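A protein chain is absent from this complex, but the other protein chains hold their places.
Let's look at subunit A:
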Amino acid sequence: MSLKNKLNRMKPHLSGKNLEKEELKRPDTKIEAQRQIPYLDLWQDNNVTVYWSDQEYCLIREVRFPLSFWQGKYQLGDCINAVEAWNKSSYSHPLSSKGHSVEDLFFFDTETTGLRGVGSTIFMLGYARFTAEEVIVRQHILTQPGFEVPLYMSFLENVDYSTLVTYNGKSFDWPQVKSRHTLIREHVPKLPETGHFDLYHASRRLWKHKMKSVKLTEVERHILEFERSDDLPGYLAPAIFFDFIERNHPEGMLKVLDHNEKDILSLISLYTHLTFQLLGQDKLQTSSESLEAGKWYRYTGDFEASSTHINEAYTKDPLNSKAVHALAFELKRNGSLTRAVELWLKVTENGEPREKREAALELAKVYEHKLKDYAQAVYYANMALKCAEDDYAFRKSSKEILRKQTEHRIQRLSRKYKAEY
């Protein structure tokens, strides 16, 4: 049987389902290496220039924005104040740009054909930088598979930066750049070592409790008060690129460029906003935002900043049981046990199941070891157990461990109780 027949016969077993469904009527043209750049005039109308390297080329779009340009509720120039604020602050934090000027920041985002692995090609490298007068956005565009040398060559020649600002770039964009760079590393300059502010992780920390998704567009809508109109959904970008390499028409790619540009400008506003949050300079900051900022400082080891923010969270809303709970831990750490007990008593009344459980457990410990009131300790140990039983979100296995520990605790308590009377 001929190979062709076999292939056709095997077709149901061979093709993935997503491929079958999407039978677009794309012309079946094989692209020869072309001297002539298709639709060059159209590109040029959109601020795009051509970059040649040997017989291969990429395209570069450059657009300039004034510092007064509004992206959501901030002007781009506000970022200059943000960097200054870090330079004046004594807090240490992973997002701190202390020791940098705003010109050092390199706001960076890519568009790729897939989500992971060597085979995901980056077809757009976009970034923004500050100069004294304005913000320059530059985007490098891959024009056909295999023309990656000019893409990376132009990208690496053009830039001079020390710190990346990205949205999930730490685990996605930059590793992907490294990966594709490795494939052509003999033909292009080395990749520099860089610092990195990943605003995705920051957004997750601060807002994952109140937002279902912390996708950049969601953060824009809910935090930066910026609504995209007429924007291309990011997931369509690969399909547009596949279409572009077959038809060469810039139409779709211009939309991707626009989408990518918005992503990059939002990074600037988002960095400004996060800075003001973390330095307590946003008057509109909510109690729970202060709390999350405080928790983050605690995690990174700046206890002073942490304490300030958690107190702030409590002051802003004394009924926020999460803030009450966190403050209680803070007080316990500082030795103010009596205050801590007061706060935990509040939490056991109106906290969420998880806080209630933790508060009850803390109370049980305090009553047993510090206050030596074993009857109270048993009472709160039982309460912790009850809270665990009622909490559907609590893992069965963890529940089991807690049950064993608490039973153990109660037995010990009743021994101590009996010994006393």
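Just so it is clear, a residue touches a chain if its C-beta (ideal position, glycine included) is under 8 Å from a C-beta of that chain, and two chains touch if they have at least 3 such contacts; residues count from 1.
As a working rule, contacts and distances are computed from a predicted model.
*Asks:* The chain dropped from view, which UniProt name applies: "Phosphonate transport system ATP-binding protein", "Carbohydrate ABC transporter permease", "Succinate dehydrogenase" or "ATP-dependent helicase"?
*Replies:* The record for the missing subunit names the protein "ATP-dependent helicase".
*Asks:* From the listed residues A:146, A:192 or A:301, report the one that touches the chain absent from this view.
*Replies:* Answering carefully, the residue with contact to the hidden chain is A:146.
*Asks:* Pick out which of A:238, A:252, A:294 or A:351 touches the chain that's been left out of the picture.
*Replies:* Touches the omitted chain: A:238.
*Asks:* Which residues does subunit A use to touch the chain missing from this display?
*Replies:* Those residues of subunit A that touch the unshown chain are 1, 3-4, 6-7, 9-10, 12-16, 18-19, 22, 26, 28, 30-33, 113-121, 144-146, 175, 178-180, 182-183, 238-239, 242, 245-246, 392-396.
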